[in-house]
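Only one protein chain is missing from this complex, and each of the others stays in its spot.
Moving on, here comes subunit A:
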């Protein structure tokens, strides 16, 4: 709210609604910022090969990459749910020494360059990695440059989004419901499963969508840890990057698909975030 402007209407100046003027010094950069964010998307739509689009999108390569992307992102989200929700519960509901540090470490992949994450994964789970060498020697399991490797790389990058979202919801949820469940004879796990989980379901769903979107767009960690093999580890973002060098039209088509998916995700989260402001 701006304070009421001094009355400059001397005599018969036209009466009109009081201007809640936006200072020019703010308006200009704001519009510039908006244009900067929108322009690339507009360019994508302008240069899209609309006439050859059906053909591009039905090519087996595109389908292969899209299917692999969806499978991997969904698997990564599922894995994040299985191990991320309990982790969020631990961070929100228990008190142990060094909890703050653990929380910081959990969120580290949020700010870590994904390529670094990929390198770290290689050092941990690669054939000669800290854990990877034992996996290889004892079980014959090789993770890097496999589809499983893609899932792991995406999980590493995407899970923090889920953990943070779920932890926030848990903190906002009334822990006394769990106490009420306990006094009714529920073990702590039963209380979590039958009371807490349904109560925080919206937060889990939002976190899962966020993690899924992040996993779908993952590039750096995936290409570093899992490589770029069509049909095995080449997800959509990798295919876009590769196609840009040989077949720009295909790259644009693939980008349009990812853009459409992103918009769909945003629309799905509309009620939760767009109106929260």
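The working rule: contacts are C-beta pairs under 8 Å (C-beta built on N, C-alpha and C of every residue); 3 or more make two chains touch, one makes a residue touch a chain; residues count from 1.
We take it that contacts and distances are computed from a predicted model.
When the listed names "Cytochrome c-type biogenesis protein CcmE", "Sarcosine oxidase subunit beta", "ABC transporter ATP-binding protein" or "NADH-quinone oxidoreductase subunit D" are checked against UniProt, the chain not shown comes out as "ABC transporter ATP-binding protein". Contact with the omitted chain, checked across A:108, A:180 or A:260, is made by A:180.
Here one chain is not drawn; of A:123, A:199 or A:244, the residue touching it is A:199.
Where subunit A meets the omitted chain, the residues involved are 174, 176-177, 179-188, 190, 194-195, 198-199.
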